[in-house]
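Removed from the display is one protein chain of the complex; every other protein chain stays in position.
We call the chains A, B and C, going by the order they appear; numbering starts again at 1 in every chain.
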Amino acid sequence: MWSLENISHTVDSWLYNRFDPTIAMLIEFAIIAVAVIGLFAMLGLVLIMMERKVSAWMQVRLGPNRVGPGGMFQTVADTLKLIVKEGMTPNNVDRFLFNLAPFIVMIVSMVVLAPLMFAKGFQIWDINIGVLFIIAVSSVSVIGILMAGWASNNKYSLIGAMRSGAQIVSYELSAGLSVLCIVVLAGSLRISDIINSQADGWWIFKGHVPVIIAFITFIIAVTAETNRAPFDLAEAESELTAGFHTEYSGMKFALFFLSEYVNVFIVCALGATLFLGGWMPLHFGSLTGFNHAMDYIPSFIWFFGKTFFLIFIIMWFRWTFPRLRIDQLLNLEWKYLLPISMVNLLIVTIMAILKWHF
Amino acid sequence: MTNEELKKRISEILPGASFEEGGQWLNINMEAKDWRSFSNSLRDLPELNFDYLFCLTCVDWKTHLTMVYHLESTTYRHTIVVKSKLDRNAAEIETVSNIWRTAEFHEREVYELFGVNFLNHPDLRLLILPDGWEGKNPLRKDFEDPVNMIKL
Amino acid sequence: MAFLKNYIKDIFGAVRSSLKGMRLTGYYALHHRKEPLHENVPDNRDELNFPERFRGEVVMPHDENNEHACTGCTACELACPNATIKIITKFDISPEGKKKKALDTFVYHLELCTMCNLCIVACPTDAIKMAQTFEHSVFDRNKLTKVLNKPGSKIREGIE
Partner (left out) sequence: MSPMIIPEMGYKRKKELDCKVGYKIKNELYRETQIISDPSKSPDIEGDLVINIGPQHPATHGVLHLVITLNGETVKKVEPHLGYIHRSIEKMCESLSYRQFIYVTSRMDYLSAHMNNHGCSMCVEKGLQIEVPPRAQVIRVLMDELTRLASHQLWWGAMAMDVGALTPFFLAFREREMINDIMEETCGARLTMNYMVPGGVMTDIHPNFQRKVKEFIVHFKNKIDEYDELVTGNIIFQNRTKGVGYISREDAISYGMTGGSARGSGVSCDIRKLYPYEVYDKVQFNEIIEMGGDSFARYMVRMKEMRESISIIDQLIDNIPEGEFQAKTKAVLKLPKGEFYSRIETARGEFGVYIVSEGGTTPYRIKFRSPGFSNLSALDHMARGSKIGDMVAMMATLDLVIPDIDR
């Protein structure tokens, strides 16, 4: 059967047979870099298109429908426009930090793609602390946002960046705690181990109510962590015009915009990996025929299907809810999400020790 | 209170007031210097209780300015119009923005459009006209704007 | 204990109200073609249907003999609040040799017009009416000053 695993193995073994191991590794680095940049751009295009279509449908509109069939190439046209636009640097900004900030945000979201498992056996780096790596590196992006807000020398930007800082730092907690629930159940931080532990059923089905609670907490927390509505206080456009990227234009703005969407993809991919079984097909215990039929669907379709389902849910939030106020945002985290996920983690731990899950 | 009762009560408070009837509401003419105490008693006397100033404006009669205050009581629903003649060259009247808060903005508007100086106003600055506006007050009858005015 | 009860009640209330809103937007996402909120402008220019009272611009209808109904009475000019209409009159010599006031040029400044309909109401002979055009943009502002009576046109017989 055709699969991504075979392709990567073939390429890998061909390179190692042909070249010196060091050179082979360097060539692999180059291939991966090109692939990641390509994926980055593709994800940006697809997700922005998806967002525009989903928002249009929820708002009883048609959405973009002029460029290409059904408006498919609208984001391509927009990207071209952003690339050829002048990248302005206003007077009195801290030029170095101002120009550095979008790259930090972008690099962070690129690096986090490394431990994700896109299909069966198709992974850039199967690091043994994969989940920890994602949680740790993704929180670096707040530095880029703070940098952008501070360097812009604009009061809107500064308020937006400060809000973003407070928000990301606090929501990391409950996101981390709900991720820990699955780590406790699976007994490993390695992404491939977590996926393999779901071979007989996804954690959201196996783990009873506590895992469902952890899943909901996770979705809420990552929505806040990626600065999306209803938690988009960092760029709250009716209050702060555009928040931390008020002064950015052209490609630098596009980098912020792209990395926002790639961050959404990453957190949804993490959610799909942890709670919905990654690339694992949907299996029910005794229905052998059904299970075999599910196995015929390629694993990367399972992975991307689950991820895009979660992305759709996050978009659904965005186009339904009003925005929270800053103190309510922090109240929600510290008074509701954090205690709940702590108690939840305790219950899950007891459950894991007593082997109460399926 | 009916107009007759209002007339009787107000002439007790302000003997110098003269009355005009026949319009929609009872009109009271008074001197600008009496306005401070008179406005206070209009607001505070329980049987009058004019707590709602719904219109404050000025009319330029070419010889003098007239301040016009439309007052209503939200308890008794009686309405009066208070008018005061002002000198056109040195227009001055006591502010009522401490009695009816809405007057603060309305007085600022009248200040810049008619040039009436409101004494003791907390923040008498230009509201609508651009900062640094010099020259005549736009709503006076002798105002001419050679640039922007279109003669029909 | 009451605190915990309220706490849990709060959470469930919040989730329920959120799901209610999401149900509505979800319904619209699935039924987005049912009640579309769009016009395919400018593709549907041919199908665009304006009601006959729509005020686009003032026009003066001429019949097939190139005749209009304007007597040059300047009622519309007087009614106009913005000096949009300027009527220049001339004196026609009728066959009987009598001098008669008639319209020479009907100047209409579209750039000043606010489509208030007062001139149409004021016109005693229904010589002018509102047209349903709406795309008035031109490159030169002077092009918005129009002469409404066609060259060589004259007043229809029997209109005083």
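Here is the rule we go by: a contact is a pair of C-beta atoms (placed from the backbone, for glycine too) under 8 Å apart; a residue touches a chain by one contact, two chains touch by 3 or more.
No experiment lies behind these values; they were computed from the predicted model shown.
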Exercise for review: List the displayed chains that the omitted chain touches in the full complex.
Suggested key: A, B, C
**Study point:** Of A:Gln123, A:Thr226, A:Thr320 or A:Asn344, the residue in touch with the unshown chain
**Key:** A:Thr320
Revision key, fill the gap. Out of A:Leu45, A:Val131 or A:Leu158, the sole contact with the unshown chain comes from A:Leu158
**Study point:** Positions on chain A where the hidden chain makes contact
**Key:** 55, 58-61, 87, 89, 91-92, 95, 153, 155-156, 158-159, 163, 229-230, 232-233, 236-241, 319-328
Practice item. Can you list, in ascending order, the chain C residues touching the missing chain? Key: 13-14, 17-18, 20-21, 23-25, 28, 35, 37, 50-51, 53-55, 79-81, 114-118, 121, 130
Study note, to complete from the structure: Residue positions on chain B contacting the omitted chain are 23-25, 51-55, 57, 59-60, 68, 70, 74, 77, 81, 98, 100-102, 104-106, 109, 122-123, 125, 127-130, 138-139, 143, 152
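Basically, only the chains that are shown with their structure count from here on.
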Practice item. Go ahead and name the chain pair joined by the largest number of contacting C-beta pairs. Key: A-C
Review point. Counting in whole Å, what is the centre-to-centre distance of chain A and chain C, each centre being its mean C-alpha position?
Key: 51
**Study point:** Chain centre separation in whole Å, for chain C relative to chain B (CA means)
**Key:** 41
**Study point:** Sites on chain C touched by chain A in the complex
**Key:** 11, 18, 21-22, 24-26, 28-30, 32, 35-38
**Study point:** Contacting residues of chain A [partner chain C, same complex]
**Key:** 54, 56-62, 316-317, 319-321, 336, 340
